[in-house]
Each structure stands twice: as structure tokens, then as C-alpha cells.
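Data first, discussion second: the structure below is written as C-alpha cells.
With one protein chain held back, the other chains of the complex are shown just where they sit.
As written, the chains take the letters A and B, and residue 1 is the first residue of each chain.
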Amino acid sequence: MPDHANAWDLIVSGDEALYAIVRLSLAVSLSAVALAAAIGMPLGAWLALTRFPGRQVAVVLLNAMMGLPPVVVGLAVYLLLSRAGPLGPMGLLFTPSAMAIAQTILIAPILAALTRQTIEDLWAEYRDELTAMHVGPLARMTTLLWDARFSLLTALLAGFGRAAAEVGAVMIVGGNIDGFTRTMTTAIALETSKGDLPLAMGLGLVLVAIVIAINAAVWGTRVWSERQVG
Amino acid sequence: MRAPSSDLPVVLENVSLLSGATPILDELNLTIAQGAPTLIVGPNGAGKTSLLRLCMGLVTPSSGRITWGGRPDPAPHRRAIVFQRPVMLRRSASANVAYALAQAGVPRKARATRIAGLLERVGLADLAQRPARHLSSGEQQRLALARALARDPELLLLDEPTASLDPAATRGVEEIIASAAQSGIKIVMASHDLGQVRRLAGEVIFLLRGRVHERESTRAFFDQPVTPEAASFLRGDLVI
Partner (left out) sequence: MISRLGRLALAGLLLVLANPASAADAERSIVVASTTSTQDSGLFGYLLPIFKQKTGITVKVIAQGTGQALDTARRGDADVVFVHAKSQEEKFLAEGYGVKRYDVMYNDFVLIGPKSDPAGVKGKDIATALKTISRKAIPYVSRGDRSGTHTAELALWKRSGIDIASAKGAWYREIGQGMGAALNTANAMGAYVLSDRGTWISFQNKGDLDIVVEGDKNLFNQYGVMLVNPDKFPHVKKEDGQAFVDWVVSPDGQATIANYRINGQQLFFPDAEKGS
């Protein structure tokens, strides 16, 4: 990105560097949400429906993990993926994959905890009907997850928001490499440290605008869907 | 289809259900077998809902034994229940019925015809694609019946299914219940509406404070109740 640039000019002129950064940010955070949902939502549903000794402890820990500091997750993943670490030979450090992995770890607890609460509340309502229909344990999970889909959408948006907003984890495991692992948030951090505060702020507004647009699109889809299926 | 083992007769032996220390149902001995519809009446808190849920197998007795067709296994093979306020799945009416069929083990290929048949039977054929949550309460109750009938039950339990419905909707539901009884399904239904009891019942069970106070044919119950409490109840007094 050129120095002393104006964020608006960059958008309008289709600055390749800016668009590459936006694409990377979305790719990393959206794939993190997808993976975290695949892991976290079934886990949350299972936790909502299963009784076992120590369950309350598990629920409390899961809720607490919603507050995992991004920089700590980044550091832990860094140590895992570093050449000196156990997964070093995979060569994933300083790549977008590493960033997505770190963000997945960060937001999976959010999705799991919110799913657990949603499913637990829904189970109270559905319990008699599903038991009367002789629905097995796995089918209960999938049925409730599907019926709760609109509430779970909000959980997904929460997870996405957290991922798109954080800079600590992606900075450490990505390295903010120009053209490879520079996301919106790390670019903002960089421009701030170069003293180009107007550009940093402009990029910040671009990021916020994108997140708002995504939220609006998802919400619109939900409203339309609800009208279809009630 | 699963092997059709029978759920009838349902036999309760000295069954009690406690909530904390309070008995909701007290030393019940009851047999429910094939035959005309059995309607359960009694004041609020008598234990009607609990009795139905026990017979369905949704709750286990605190003491005593229940068997279905001679088996103690509570898994519902050929029985179904309709609640006062049914919970609709967040999908279309026909999808709700499809779900019930799937859970009852009906193979996918066979479902389409069954769905159409069931919706026809409950008078919802025109509303098949409507989101179930958008149906009126009467329509939802009929859909709940369709779901219950999808299980091809021998025993159909109903917990005051028309309590929240207007007369027109009530009639619609009663017609379906009557026709189900005609086709050989054993109906066991709790009701608050004595007119409904007269219309549908073959026999009446009068439940009071967790005990069976009376059990006789409909005519006998209305014309010559045995216990003073039953007489009081029929007069419309508050029986405490």
C-alpha cells in the first residue's frame, strides 16, 4: 500500500494490496468459523444433552474459555507449529493456515458454549415430544441443532466477529508478512506503528464496514428464511 | 418396519409417583387393554397428566411396576402421545410428519405416500407445505395427531388435546380421534370437558388425589356415580 494513502482512494482505485488484505482476512476468519462450528457446535449440543459426573465443571470451563486471550492462543499455537515444536515439520508457521488454526481454537469455545446454552434451553421444550417419538441420542442432537439454526446463527456471527477483530493471534503465528499473512487487523497495527494514523483509521473503518455488511447479509437471510419455515 | 411387538395391555402394579415427598400418584393398580376409548377425568392436580406420561413411558414410577404387553421395557414401540400444547418442529407440516415416520423406522421410499395419507386423514392436505409454526393451534393439534398416527400406534394417549381450542377446532380433533378409535386404536385421553367425555368415551376413569376413585362405563359414570366425590364433580363442585 502506498504511503500517505487515503483509505477511500484505495478502495475506489481498487488497490490490489488492499483487496488482497481484505480477501485474506475474510478467508482466514470465515474458514476459522466453519471449522470451529464443525467442532464446537456438535460438542455444545452433546454437552447440553448428556449427563456425566463433572458436567458442571465442564460447562464452567467451556464458558470461561470464551475469554481466552488471543495473544495467549497465538503464542501456544506458535510453539506448536514452530520448527522447534511438535508440529514443526508440517511447515505451517507464518502461513494463513496457521492463522486460521489459531482463530479456530479461539472461537470454538464461543460457538460450543453458546450452542450448549441454546440447545439446553430448546431441549427443555422439545424433551417430551422427542422422547415420545423415540428419538435416539444422535438424532436428538441433529434435530435440535437444525431447529435452533436461527439462534445458532447469532452464535456464528459472534464467533466471526471475534475472529475478524483480533490481532494478537494472527500477528504471532502469521508474522504479518507483506503479501502473505497481512490481514486487516495486522495492517492496521503496522500502519499505526509507521505513524500513518489516518490510513490506519481508514482501514479500521473499512474493516468495520465489512463486518457490518456481513452481519446485515446474514440477518437478512435469517429474516427471509424465518418467513419461509417459521 | 420394526417387529410389531404389542404395547397392550398396559399394566400398572402398585405404581406410585412421588414429587419430593408428595405423592402425585398413589399405589395405582390399573390395566389398560384393547377396547373402547378410556377417558380420564378429575380436578386439576389429580394426576391425569402424570398418569398419561407414566403410561407413555416418559417418566418412571417411584415405586411399583409398569409393563407394556408384558414387557417392562419402556421404549415406545406401538404407542404415541399427543400433548395439550404440541411442539412443532421448525419445518413444514409434511416435514413434521416425515420426521415422525423416520423416527418410527419407516423407510424413505415408503414415506411419501404415508405422509399424504396421514395429512389427508387429519384434514391438513392443503397445508402440507405451510411452516408448521405458522399453523393455527387447531391445525397444529391435528398435525400432532398426524405425527402420533405416523407411528402406527395400538395405543394413543392424549392429554387434554382440545383444552386450548375453539369449538370448531375441537370438533375437528374429536372427529379424528373417533375415527382412530373406530380403526382399532386404543384411546386413553384426559379431558376436562364432560361433553367431550360423553361424546367419545367408552369408559371413564375418575382420578382424585392420585388415586382411581371410579372406573366404569360412560353411562354408568354419568347416571350413577358410585362415590360422593364423583357425584360432586359431576355437579360441577370444586372437589378438593
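The rule is short, and it goes like this: a residue touches a chain if its C-beta (ideal position, glycine included) is under 8 Å from a C-beta of that chain, and two chains touch if they have at least 3 such contacts.
Source: prediction; values computed, not measured.
Chemist: Please provide the labels of all shown chains that the missing chain touches.
Modeler: Missing chain, whole complex, touching shown chains: A.
Chemist: Out of A:38, A:61 or A:216, point to the residue that touches the absent chain in the complete complex.
Modeler: Of these options, the touching residue for the absent chain is A:38.
Chemist: Among A:27, A:59 or A:75, choose the residue that contacts the chain missing from this document, as touch is defined above.
Modeler: A:27
Chemist: In the whole complex, not just what's shown, which of A:47, A:100 or A:187 touches the removed chain?
Modeler: Counting the whole complex, the residue in contact with the absent chain is A:100.
Chemist: Considering the whole complex rather than only what is displayed, give the residues of chain A touching the chain that is not shown.
Modeler: Spelled out for chain A, the touching residues are 3-4, 27, 30-35, 37-38, 41, 82-85, 88-89, 91-97, 100-101, 104, 142, 145-146, 175-180, 190, 192-197.
Note that only the chains that are shown with their structure count from here on.
Chemist: Taking each chain's centre as the mean of its CA atoms, how far is chain A from chain B in angstrom?
Modeler: Result: the chain centres lie 46 Å from each other.
Chemist: Contact residues on chain B for chain A in the complex?
Modeler: Residues 53, 56, 58, 75-76, 80-81, 83, 86-92, 99-100, 103-104, 131-134, 147, 151.
Chemist: Residue numbers of chain A touching chain B in their complex, please.
Modeler: 125-126, 128-129, 131-135, 139, 143, 146-147, 149-150, 228-230
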